[in-house]
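Removed: one protein chain of the complex. Kept in place: all other protein chains.
Our next item is subunit A:
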Amino acid sequence: MIEIANIIIVLFIILGAFFHLIAALGVLRLPDVYTRNHAASKAATLGVLCILLATFFYFYFHESEFNTRVLLCIVFMFLTAPVAGHLLGRAAYHHGVKMEGSKVDEYEEYIKVKKSNEPKKYEAYKKKLEKNL
């Protein structure tokens, strides 16, 4: 029983370390902020989930202790990581970072229409979007 638990724990630890390495590689090698943010927020979150699950299993099987705080950490990480990633992406766009290798920017047009404070223009833009869908 304890041997099987050990194998599961080791598997989760190695998987978590692997995902962390992939996240760091993505942040190091990808070309612009948006792709780097993508790598950092997704792969690193999965890696930390694996490592925290391994911690939970270790204390559950070796110390017979149901550690709720580790589970709370997992829930909290999964709540905050997407929010932080979204906020960073938006902030980078408004800071004026251009996307690498892309000439189309539809969000810029949307902001222009929204900021102009003309409801008719906004309705026309919305209709155009729906037609394209």
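As a working rule, contacts are C-beta pairs under 8 Å (C-beta built on N, C-alpha and C of every residue); 3 or more make two chains touch, one makes a residue touch a chain; residues count from 1.
We adopt the following convention: contacts and distances are computed from a predicted model.
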Not-shown chain resolves in UniProt (candidates "ABC transporter permease", "Na(+)/H(+) antiporter subunit F", "Stage III sporulation protein AA" or "3-oxoacyl-ACP reductase") to "Na(+)/H(+) antiporter subunit F"
Missing-chain contact among A:A84, A:I111 or A:A124 belongs to A:A84
Mind listing the subunit A residues that contact the chain we can't see here? 6, 9-10, 13-14, 16-18, 20-21, 23-25, 27-28, 33, 36-37, 40-41, 44-45, 47-48, 51-52, 54-55, 58-59, 62-63, 65, 67, 69-70, 72-73, 76-77, 80-81, 83-84, 87-88, 90-92, 94-95, 97
